[in-house]
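So the structure is just underneath, and the comments pick up after that.
Removed: one protein chain of the complex. Kept in place: all other protein chains.
Then we have subunit A:
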Amino acid sequence: MAGGRLLTTLVAIWLCWVMPTTVTSQGDSHQKVDTFFRQPTHSNNWAVLVCTSRFWFNYRHIANTLSMYRTVKRLGIPDSNIILMLADDVACNPRNKSPATIYHHPSQAIDLYGQNVEVDYRGYDVTVENFIRLLTGRVKPDTPRSKRLLTDDKSNIFIYMTGHGGDEFLKFQDAEEISSHDIADAFAQMWEKKRYHEILFVIDTCQANTMYTHFYSPNILAMGSSRKGENSYSYLHDHDIGVSVIDRFTYFNLEYLENVDMQSRATFQDLIDTYDTNRISSHPGIRTDLFPRPLDQVLLTDFLGAVQNVELTTKYVNLVPAKASRVSAETLLEPSSRPVAKEAQSSPPIEPTTATTSVPLSTLHAVQDHMPWSQRLAQLSLVVGLAGAVALSL
């Protein structure tokens, strides 16, 4: 029994640890460089999740927002970095047949309102003015920290909005609306004030794609659920509660995101590739022209998670001056040209001002794979020793 377990452990360790290093060839070196330089350049993550709809029949908008809240929290963004705005409290609505719960699926498997939900702006706090003040940081001095967006020029911000909208506007509550110009100008001010590094703007509403048309500040990736003239539809209906519980665009995003964890290397391109306009019943839009990085190099966790990039490694990276290895330096340019071809179908070509070229070539260093056999043997013996210790202890 113990022997079998030991054998399995050994094989597993060999497969996971030793195997990759043995099959590494010289040609993969540029990929390593790539990975090295594509380490996230931001240092903190924030999320602003906004439901702008009131009333019981808009239950699904609250569920949309809470589902996103659950996802970003699961992926590591702490409550202190999440601003959650809910315009209504359907959990405590007397019409709610299951009091103090909010579900996004008729199976009622996950109670979105179950534990530790921190709503920062609720009910009539959710106004256009408060939202713009929050983004631009123009809050009153007595505003508590939980109601402030305390970002800096190293912050990646995920902004998710849902509600009832139209051509270039989104309704707040029942009385006012925010226009795409308002949001674009708020982002511009944020950029001027160095309040963000990158923004992911996602909106699920009717004619959602019109909401990001006026953005003009750099480093913004924007996604919407439907084209101009299109409605965004609800997806699942709970006949027990008597309302629709989630919208299509949000649902199909979540369907993918549920399989994403903190360590995931899934990119936005992967997510977008799963979009099926037949199931979503509208045409989601992605605006990338303000965003310098190609989508297949943008990790979902860059925005939706707060991953601590701590990696334990026994390898070391040997940096040599670029002059010594000109060929490797040239290959560095490849990643910037490759995605252009790939992106051409879905979005306008990316301008060649990508992150890689902004780094001076003179400072680039080629990396060589360099692991002597002696070290590899020592490593193996360490593993065997450890495994033996484990087996003995069992």
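Note that in this section a contact is a pair of C-beta atoms (placed from the backbone, for glycine too) under 8 Å apart; a residue touches a chain by one contact, two chains touch by 3 or more; residues count from 1.
The working rule: contacts and distances are computed from a predicted model.
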Record-based protein name (UniProt) of the chain missing from this complex, from "NADH-ubiquinone oxidoreductase chain 4L", "NEDD8-activating enzyme E1 regulatory subunit", "Glycosyl phosphatidyl inositol protein transamidase complex subunit" or "Amino-acid N-acetyltransferase subunit Mak10": "Glycosyl phosphatidyl inositol protein transamidase complex subunit"
Sole contact to the chain not displayed, among A:F55, A:Y124 or A:Y216: A:F55
Touching residue (missing chain; options A:G242, A:P321 or A:G388): A:G242
Those residues of subunit A which, in the complete complex, touch the missing chain: 55-57, 92-97, 99, 237, 239-243
